[in-house]
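Complex shown without one protein chain; remaining protein chains in place.
Coming up: subunit A.
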Amino acid sequence: MAEEVSSQMNSLSISETNPSSSATISLVSGDDIVFKVEPTIAKEMETVQSFIDETDGKITTIPLPNISSHDLPYVIEYCEKSIAGKITKEFEAEFVKKLNNEEVKELFLAANYLNIKKLLDFLSQVIADRIANKSVEYVRRYFGIENDFTPEEEAKLREELAWTFTGVDPDDEDEN
């Protein structure tokens, strides 16, 4: 697993121009997998950067217990594109196509923990787009919201705001 991920990382960091690897930062995911990234990438992640700043750059291995080795490569990929100024609509569309609803949420939490503003804004919009035009039941499932209305209350509410409940897309079942 570790081998596989680090080879993936090498291919990701080809675009880096700085060959001096002395200053690379090691990010350790919650499942103990090490990702080596350039310091410029770390700068995009405010949480990581402030950790580096606090220790005057002496510590270059940073544990990220809340982030899995599944999400971290996505975060790094996005940050790399962001630094290179290559975040386009096409890239974003391609980026989220790979992710199911559950993964988008996990990635959101990872971005939230690392405090990457651009990625947070982007993922918020992705989630908003994914729940738009969906049924109330779908949105409840998406966010794990429990329905505490009585059937009568809900029926009354749906009648009052009937105009919003028309034209709902069928729920897609890509959730696990």
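Basically, contacts are C-beta pairs under 8 Å (C-beta built on N, C-alpha and C of every residue); 3 or more make two chains touch, one makes a residue touch a chain; residues count from 1.
Criterion: contacts and distances are computed from a predicted model.
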Report summary line: Of the listed "NADH dehydrogenase [ubiquinone] 1 beta subcomplex subunit 7", "F-box protein", "Ribosomal RNA-processing protein 42" or "Exosome complex component RRP45", the name UniProt assigns to the chain that isn't shown is "F-box protein"
Query raised in the report: Which listed residue, A:Gly85, A:Pro151 or A:Gly167, touches the chain dropped from view?
Result: A:Gly167
Query - Positions on subunit A contacted by the hidden chain, ascending - result: 30-31, 66, 68-70, 102, 105-106, 108-109, 112, 124-125, 127-128, 131-133, 136, 139-140, 143-149, 154, 157-158, 160-167, 169
